[in-house]
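Here the complex is missing one protein chain, while the rest keep their positions.
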Amino acid sequence: MIVVTLNEDADPAAVRRALVARGLWVETLETSGRVTHLAAVPPSADVDPGTLLAIPGVSDVAATPSRHPRVDAHPTAVRVGGVAIGAGAAPVLLAGPCSVESERQIFEAAERVARAGARFLRGGAFKPRTSPYTFQGHGARALGWLRRAADAHGLAVVTEATTPEEAGAVADIADLVQVGSRNMASFGLLAAVGRTGRPVMLKRGMAATVEEWLLAGEHLLVHGAPAVVFCERGVSGGGGSTRNLVDIAAAALLAHVHHLPVVVDPSHGTGRRDLVVPLALAAVAAGAAGVLVETHDDPGAALSDGPQALSTAELARLAAALGVHAPDERRARHG
Amino acid sequence: MIVVTLNEDADPAAVRRALVARGLWVETLETSGRVTHLAAVPPSADVDPGTLLAIPGVSDVAATPSRHPRVDAHPTAVRVGGVAIGAGAAPVLLAGPCSVESERQIFEAAERVARAGARFLRGGAFKPRTSPYTFQGHGARALGWLRRAADAHGLAVVTEATTPEEAGAVADIADLVQVGSRNMASFGLLAAVGRTGRPVMLKRGMAATVEEWLLAGEHLLVHGAPAVVFCERGVSGGGGSTRNLVDIAAAALLAHVHHLPVVVDPSHGTGRRDLVVPLALAAVAAGAAGVLVETHDDPGAALSDGPQALSTAELARLAAALGVHAPDERRARHG
Amino acid sequence: MIVVTLNEDADPAAVRRALVARGLWVETLETSGRVTHLAAVPPSADVDPGTLLAIPGVSDVAATPSRHPRVDAHPTAVRVGGVAIGAGAAPVLLAGPCSVESERQIFEAAERVARAGARFLRGGAFKPRTSPYTFQGHGARALGWLRRAADAHGLAVVTEATTPEEAGAVADIADLVQVGSRNMASFGLLAAVGRTGRPVMLKRGMAATVEEWLLAGEHLLVHGAPAVVFCERGVSGGGGSTRNLVDIAAAALLAHVHHLPVVVDPSHGTGRRDLVVPLALAAVAAGAAGVLVETHDDPGAALSDGPQALSTAELARLAAALGVHAPDERRARHG
Partner (left out) sequence: MIVVTLNEDADPAAVRRALVARGLWVETLETSGRVTHLAAVPPSADVDPGTLLAIPGVSDVAATPSRHPRVDAHPTAVRVGGVAIGAGAAPVLLAGPCSVESERQIFEAAERVARAGARFLRGGAFKPRTSPYTFQGHGARALGWLRRAADAHGLAVVTEATTPEEAGAVADIADLVQVGSRNMASFGLLAAVGRTGRPVMLKRGMAATVEEWLLAGEHLLVHGAPAVVFCERGVSGGGGSTRNLVDIAAAALLAHVHHLPVVVDPSHGTGRRDLVVPLALAAVAAGAAGVLVETHDDPGAALSDGPQALSTAELARLAAALGVHAPDERRARHG
């Protein structure tokens, strides 16, 4: 919020016009029936409060200080596992199965996603599941499979830690430690993940505001995370035709206003295989640095979230649509 | 919803895999402890129920019939005011001020938006305003200004009718009659607008599900509308950093699954001038047939919604980013 | 919003404590790194800004003026159709079928609801229906049935107008003209209903904030409505176990902070017959002046919303739980 104080002889309507002209939504404040202040409130565009002092009639400008200075100072692009993510870099494809289901499955998945042009292999070893009676992941041993599968195909690894205890083991093998949406505000977990010193991919909580999401990033940075890649994966709502409501504007806001590296997960976001590609394209058009998608060689047999997994052929189409290239092609083009 | 009945000797797990492989989210139904049916529920991908009969173990497939047969039969692209909108056509830019503020303003606006490559001039004559004490529009006389301004620059017109009484007057001058989000479920208005026989642009209600939005389109078609262009403009939610929460996946769903012409309004959707261009690009990438944006030559002086209006220069940047061309250029390129 | 300006020698922390002690949520505003203002923002408790001047260190207090002065001046209780609604009055039961289905049905319903102790007969003549293919109400002729049925049993009438054209006919027979949730922001309808000069029952829109709801009331009052009874009927959300999400706190806010007559509709709010009574009791405990419920002598045969209709026996239980008495008993008790 920004509050400007008016001079005694200011024309409040003129000052208001000048604020609106800068993209600010303005509320009028009165003292004894006279307009004395104007407040710029959300969803105002981003402006530097200092510049408002130049408006005739404005005597003073006060603003709420940022609550997340480390996030504000975060670079707009980062390099993780040898891959640049953020403004100026090519779109990054992070792909793989929802869960690591077996050593063989993840090796085959790595081969396929690498060939499609993905740079990161995803796959859950520790799975947060709504029901206690469904597959909860293979745990620690899946981490080794995941790392070796990725290494075999020149991929970086992103995988989730769901408790502080898991943070160390995950950080030992992951290039990017994922904090899931259900745990975005589990501050003990954020602290533990931050302390590992690994870059983090922070998914937005299902009911989190953008400000709460940025503050969760601040928790990570305060505790030692060297970098945070934000991941929009849909918030609750939307009325059921899609699994969640993908907030593409939030991704645009992080990319273009906060200048942060942000990716989008259209798989969880839509829950629909037939919408993953359009949403992935929308995300990148809006400024996202990449997309995180679920793939499976046999989606029907997936131990979790099969309906939203892309088949290998669909993954290839997505990669083509994004202009993402496999290593050989990359070499051929740039080498 | 689709319910498949299993044969007595079916393997429920195998049938489930086959359904999941098609992108369906499956619930299991039991009779006396035995799995007898599987139900495919939202957010399942779109499949033809008939094809599921081919799955071994399935004896019967029943599905909820569509509640909007006319919408289902609606063409995927329409021609309105000489402009093609929908699949296969170039992205359409519909632009202009929030309100028609004066005859002069709208003529100047028409000139600017035509030069930028817009094909439709927008501008409100009847304005639904949250407060009864703010500018409510110039009403019927603004309709004439709007039509003449559009004609002077070869533009089609889209403008809103807010009551059944206004429907006739609006339809007399508009190529596309807008039904606003606040009135999406004002069924008396939908009937009156449908009866005018004009094509309609139907904005999604702030809390409407996609199904309710399609059913509102059905109301229009039942009463005589020859065509409906759906407009996603954001639903309530999002936590305040943006004015609304633009549901880009809903636009993708209409374009790619329902095969309907759909446009997106990133101005009301975000309420932020600094996010209008990224969201417009995202919309088109997701399958939208065009974007509806607010512009003003002097946003600070706008009588409504100034903070989200693009300046003339910003509009030109948007047009360039969308690959939209002004008439002269169009002629030069295609002539 | 309230913004207090601090003296140069003020202790910001002390002023903050004084504001918090009054139930205010405080944001800090800085100029050149120094705290110069504190803003009280929603969801702060209601305080008179003038009283904050007494806090040591506060030099000035500015506040956003109310946008709905007529609503603010509205009485806390009103008398409609001979029935007192609001603070100080006994809880009022407004009951009847969702739709007026036939002359006979509404006469029988009137008899039953009167016997249960209801003071208002509800029943829709003009029905807003999501699908154009379901029963849309018997229209104008149902209004006469409704009035005569109510008169035969000493009841007042509440029924909905869905378009400006219907407003006059509805106002001719209704003691309380209902504006439905789908039309809460159909400002042309609000104006027409206001102009009839009848008291209005204004349902909250499905995505409306309390402020937008109050502003819709302001539209009614500006155009001539002599009184507005607000009706909370649930907002969208809640995850599906109930039809809508009843915002009991909004009813409490209107009753205890805005001092307005407010009733709650637990039938549409929950959509579940098995939750109507508990929610009705909760509403009255929170400060609601009454409850609007749907009843049907044969809910299975109802032409609309049968699953949420109370049977006659359930209505009697509700009346007993609310301490509502039928005319004879009222006479016996108070005569």
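Order as written gives the chain letters A, B and C; numbering starts at 1 within each chain.
Everything that follows uses one rule, which is that a residue touches a chain if its C-beta (ideal position, glycine included) is under 8 Å from a C-beta of that chain, and two chains touch if they have at least 3 such contacts.
Only a predicted model underlies this, so the values are computations on that prediction, with no experimental measurement involved.
Only one residue from A:Gly33, A:Gly88 or A:Pro132 touches the chain missing from this view: A:Pro132. The chain not shown here is touched by just one of A:Gly81, A:Gly144 or A:Pro164, and that residue is A:Pro164. If you put the hidden chain back, the residue from C:Leu215, C:Val284 or C:Leu318 that touches it is C:Val284. Remark: the residues of chain B touching the chain excluded from display are 1, 3, 5, 27-31, 36-37, 39, 41, 60-65, 237. Counting the whole complex, the residues of chain C in touch with the unshown chain are 16-26, 42-46, 208-212, 235, 237-243, 245-250, 252-253, 255-257, 269-275, 278-279, 281-287, 298-302, 306-308.
Taking the complete complex into account, residues 67-68, 126, 128-133, 136, 162-166, 182-183, 185-189, 192, 205-207, 212, 215, 218-219, 222-223, 235-236 of chain A touch the chain not shown.
Convention: only the chains that are shown with their structure count from here on.
The most centrally placed chain, judged by C-alpha centroids, is B. A turn of 180° superposes the CA atoms of chain A on those of chain B, with the angle given to the nearest 5.
Inter-chain contacts peak for the pair A-B.
Averaging C-alpha coordinates per chain places the centre of chain A 40 Å away from that of chain C. Remark: chain A and chain B have CA centroids separated by 27 Å (rounded to whole angstrom). Residues of chain A in contact with two or more other chains: 237.
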